[in-house]
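Shown next, in structure tokens, is the structure this report addresses.
Omission of a single protein chain aside, the complex is shown with its protein chains in their original locations.
First chain written, first letter: the chains are A and B, and each begins at residue 1.
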Amino acid sequence: MRKCSINAIDSVFAKIAESLALYLPVDGSDGKATYKKWENGVKWSNALNTVKSPKEFFFPQTEDMMEFKTSGKNIEIIDTREETEDFVIFGVRACDVRSFDILDRVFLTMPVDSYYASKREHSIIVSVACTKPSETCFCKAFGIDPAVPKGDVTVWKTETEIFFESNTAKGADLLSKIADLTEECDNAPVEEQKEKINKIMAKLPLADLKTEAFGGGKTEQYFDHPAWAELSESCLGCGTCTFVCPTCQCYDIKDFNTGNGVIRFRCWDSCMYSEFTRMAHGNNRLSQKERFR
Amino acid sequence: MQKITCEQLIEKAVALLNDGTVSCVLGWKKGEFDYDITPALFETEEELKNEFVWNDFCRANFSKYLISKTAKCEGKILVFLKPCDTYSFNQLLTEHRFDREKVYAVGIPCEGMADIDKIKAICGDGICKIECGEKIAVSTIYTDEPTLIDAKDVLAERCINCKSKKHVAYDELIGEDGDVIDSGRFDEVAKLEAMTPDERFAFWQNELSRCIRCNACRDVCPACTCEKCVFNNPKSGVENKSPANSFEEQMFHIIRAFHVAGRCTDCGECSRVCPQNIPLHLLNRKFIKDMNEFYGEYQAGAEVGSRAPLVNYTTEDLEPGEVFDRGNKDA
Partner (left out) sequence: MQMKEYKPLIVAFCCNWCSYAGADLAGNNRLNYPADVKIIRVPCSCRVNPMFILRAFQKGADGVIICGCHPGDCHYTSGNYYTRRRMAALFSMLDFLGIERERTRVEWVSAAEGAKFAATMNDFAEKVAALGENKRLEDLRCKK
């Protein structure tokens, strides 16, 4: 484990940014945090989390897939994929790190989604432990430990210092880049913080949330539960929940006519929308209750 | 703090339910947390007594829900309307969006609603309990004692700039009716108008670039009641599920605001539901302010059946080119 003073964090960022693109949560004018590219003067946000999840780094809201150009009777297909360079996402929370595993299961199992894979391969994830979880947090219910987030490097932030621990070869490589700015240390303050976080987690209103009721073979049992009607009563069908969700991965593929060719792109879609899963025979989910469920 | 108590409203609702005037009640109930109060339909006295809530967090405007609920519900629906909600109510009636006969509207006075972001800015995250009394008492898991906050200090933007405490529609009123207020709701618009075009462009690029096109602003809007929105219709040519670039962000927001121009009552629901805190109400207010200046004062929803500025005209109207000369003429 290595550490640096909290005042030295900007020079650590500068050092990383020398050789790699570095992204981190930054406070916006509306008081909410968003991932932005680090450059001189950009400050790491204290916010618990960003509004949009970091899934966007691998699975952007809109992404061009290919272009078509026609000349006479020929159609030329242009590959729009570009080689991605290594980049660092700094300050990812435990829940968001876990979400990458779930996205990986979708995009990296056969057939591998090359758009996602190229970005995922080049990413270096630096996670940070949650010292002040919100009332809305329930990560423990999903077996996530906010005190020991995964990722290539794990960071713990105390009042005065920042601690770094690498978990992978990529992470060790990153830490070696900032070795001059950090020093070897013992993990006593980190252990102390972990204990503190665990105590806070037990006090959260959703600490006792259980997920046993769901899972394989139980869907039928709850499919017609009256709670769905009640819960969906006030649902606007907007789709915010799916867009900010770190694990929602539905997308739609569309063509855009530019006037001098066609761009085929994909964009996030939401099961809350009325056209979602519309097929030749029509739509199989007609009410908001069914979509909500 | 609200002047009317929750008990008064429950009593009224139970009475109307039991004497058969209404068959169900559209009201508020607690969501997952004390501050996320959600709209709900109540059908029994028991449900009302156990779950009905009225406090500083009952922000939702029920008017739009009446479209689907009156179509679904047998008998009359009791709906509680805050003064601002009554304007949307009238506007929907003007557009024949629901059957007035199927609604029993009870007007309730409102002292303004609290903004949870402002509360969190004061007492931080980890809120486990909120009690609304004289003051709003907020307990968090990080503090031993609850923080006492004056509701006046955490009012939502739209309530600070409340345009009216007067109910423009109701069958019955609980408490006293208020007056139309000379609010400063156009101040922010005027401030933007005074900027240079470059500054305005930069301001809106910063705001609109955050849009994730969740469409919550549209879906919650009591003026947006098309069965099939142009942005959802694959045949419209502009259907798009996410903003591919800044052009599409601009187009969506200009068109959204334009489609409700003249019909928007300035209820502020769009800005309330925006997950990215984009000040959408400024676009609506710009249209309202312009139309007041161009064609005379008009408040959508103030009366049923009034003709909105964009579906009306006079032969003396100003020319589009003159829009920008007004400042010079006045001077």
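Just so it is clear, a residue touches a chain if its C-beta (ideal position, glycine included) is under 8 Å from a C-beta of that chain, and two chains touch if they have at least 3 such contacts.
Keep in mind that what you see is a predicted model, and the values were worked out from it rather than measured.
S.K.: Considering the complete complex, identify which of A:143, A:217 or A:259 is in touch with the unshown chain.
M.R.: A:259
S.K.: Using the definition of touch stated at the top, determine which of B:117, B:131 or B:199 touches the missing chain.
M.R.: B:199
S.K.: Identify the residues of subunit B touching the omitted chain, counting contacts across the whole complex.
M.R.: Those residues of subunit B that touch the unshown chain are 189, 192-193, 197-205, 230, 237-238, 244-245, 247-248, 250-251, 254-255, 257-258, 261, 283, 286-287, 290-291, 294-295, 309-315, 317-324.
S.K.: Go through subunit A and note every residue touching the omitted chain.
M.R.: 67, 256, 258-261, 263
We take it that only the chains that are shown with their structure count from here on.
S.K.: Distance-wise, how many Å sit between the C-alpha centres of subunit A and subunit B, to the nearest whole number?
M.R.: The computed centroid separation for subunit A versus subunit B comes out at 32 Å.
S.K.: Please output the residues of subunit B touching subunit A within their complex, sorted ascending.
M.R.: 32-33, 38-41, 60, 117, 121, 124-128, 140-142, 206, 210, 212-216, 218-220, 232, 234, 240-245, 273, 275-278
S.K.: Once bound in the complex, which stretches of subunit A touch subunit B?
M.R.: Residues in contact with subunit B: 28-32, 34, 48, 51-52, 61-62, 132-136, 200, 203-205, 230, 233-234, 236-240, 243-244, 252, 254, 256, 265, 267-270, 273-275.
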